[in-house]
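Here's a structure for you.
Other chains dropped; remaining ones untouched in position.
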Amino acid sequence: MDRTSHSTPAFRRGALVAVFTTVLLGAAGAALAQGGEAAPRIDTGDTAWLLMSTAMVLLMTPGLALFYAGMVRSRNVLSMLMQSFVAMGVATVIWVVVGYSLAFSPGSPFVGGLSWVGLSGVGMEPNADYGATVPHQAFMLFQMMFAIITPALISGAIAERMKFGAYVLFIAVWSVAVYAPLAHMVWGVGGFLRELGALDFAGGTVVHISSGVSALVLALIVGKRRTDASEDLRPHNLPLTLIGTGMLWFGWFGFNGGSAIASNGLAASAFMVTHIAASAAALAWVLIEWCVYKKPTALGFATGAVAGLVAITPASGFVGPVAALAIGGGVSVISFCAIRAKSRLGYDDTLDVFAVHGCGGAWGALATGLFATTAINSVGANGLFAGGGMALLAKQAIGVVVAAGYAGVVTAIIAYALKASTGLRVPGDAEVAGLDLAEHGEAGYAGATAGVELGQAPQPAAAVHASAPAGAA
Amino acid sequence: MTKVEALIRPQKLDEVKAVLSDLGIKGMTVTEVRGAGRQRGFTQHYRGAEYTVNLIQKVKVEVVVRDEEARAVAEAIARSARTGEIGDGKIFLIPVGEALRIRTGEEGEVAIS
């Protein structure tokens, strides 16, 4: 208990990890009550939920891959899939080597130290700072899955034209230079935004604002695709996108519910508002389309659902079901307008990463400042509508600005450096041929996808001849 | 011989097949194509972006027949493929110099009998 107690001040302000007090005093209470040992002890239920959540968040990256891949042309389907899948390789290795340490090990207010480089010191025992009832490695793994999907989100903005090599370098550098410091500022012990009291339960700033703003900046620097909006640019396989949507929705329960780092009431509450916000946003999007275009679309449902999941992410541990309906409904209005603004402004954020993740994440972070209540999470804070005044809202706004500004500037630096060295875009004819062929030497759908031909064998010979009446002459 | 090449609505294929079969014609080749013409395309919105689809799904039916049958076959196809709405399609008659049945090597009209 000692260790936990002395870190309590930091706790009260931190969002994600704020729940441990609850845990220690709640579920794990029985054990502690018995002996009052200071040492953290693994709770099998908390660990089960955290491991499971980790697996679910991992599954979100293939889900994202499909979500995106269905929306591009068939000639770029593998390229799009690869841009997500490769993050499962690149971001993992970086996280193991240096990322986790920079994000979570003790350090400055802006970035962690190097004490956990190569995962040294990250063992099977709990680390009370981040999860007093789960193996430290489980916490590290859970966070790793966030570090994987975040750079992958960016890929939607530069679909169908970016060099694969440059993309890989980009996300590698970005993981170190943008993600890890931001994660430290928001979630790390001693992190600057955490100390400030900005709340981010599961990654509205760290994951969504950072990736959304970086996506916009990168899309501007890479430039537009060469093609006009002709019918061939329509999504080539929306069932893929909907498979991805299902996987993302499922995984997001781990993303937000798992961020309780415990299997308790808060986890259930976060799970609940996550689902409600996604539903509300998906419905809202479809209704908007119904009004504007007279047609509610499947892609609109999927887009709305993801936008709702994005928006509830920072708020998920601090708000109740009614707020979730509002946050979900609101994000669809905001992101829908942002997409229409894109058409007018003319930049090519191909799959609307900025509109959905950037704007949706910002809305979610600010909405936390509106709806958060200590009735849900005693170590959170009260937002405007819970009688907390403007204080939290202001802190949330600072969080948004810092995350957006930091991610945007550093992304620009990385992107210009790559542009000057490796180049960012494939040549024009490679873009025409499609990146699957030009960059990966593959075809997503080769051969006749629809054809079988009848062999003779299944027909008995007699029957065959009976069917050829009167001979051939 | 003449190739009767009809561009029809996909949903009319079954009726066309039926009428050809009534005429005793079994052989035909069918291809999925897209066509433009007087029929207006349509507009779709994907995430707010507007796409105009001008090429509309059609089916091409090719039947090679004896010259003297060609006209009757074309008319029969036309009758069965007609809805009266714009977009019903066209039929073209194209001269064929020779026909050959791969299985037997037979040539001429017997090859398409």
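For clarity, chains are labelled A and B in written order, and residue numbers in each chain start from 1.
The criterion applied here is as follows: a residue touches a chain if its C-beta (ideal position, glycine included) is under 8 Å from a C-beta of that chain, and two chains touch if they have at least 3 such contacts.
For clarity, every value in this text was computed on a predicted model and none was experimentally measured.
Peer 1: Given that a single representative per chain kind is drawn, write out the copy numbers for the whole assembly using the chain labels.
Peer 2: A x3, B x3
Basically, only the chains that are shown with their structure count from here on.
Peer 1: Roughly how many whole angstrom separate the Cα centroids of subunit A and subunit B?
Peer 2: Computed value for the inter-centroid distance: 50 Å.
Peer 1: How about subunit A: which of its residues touch subunit B in the complex?
Peer 2: Interface residues on subunit A, with respect to subunit B: 71, 229-231, 233-235, 289, 293, 295, 297, 299-300, 303, 336, 339-340, 343, 352, 472-473.
Peer 1: For the complex, give me every residue of subunit B touching subunit A.
Peer 2: It comes out as residues 44-55, 101, 103-104, 106, 110, 113.
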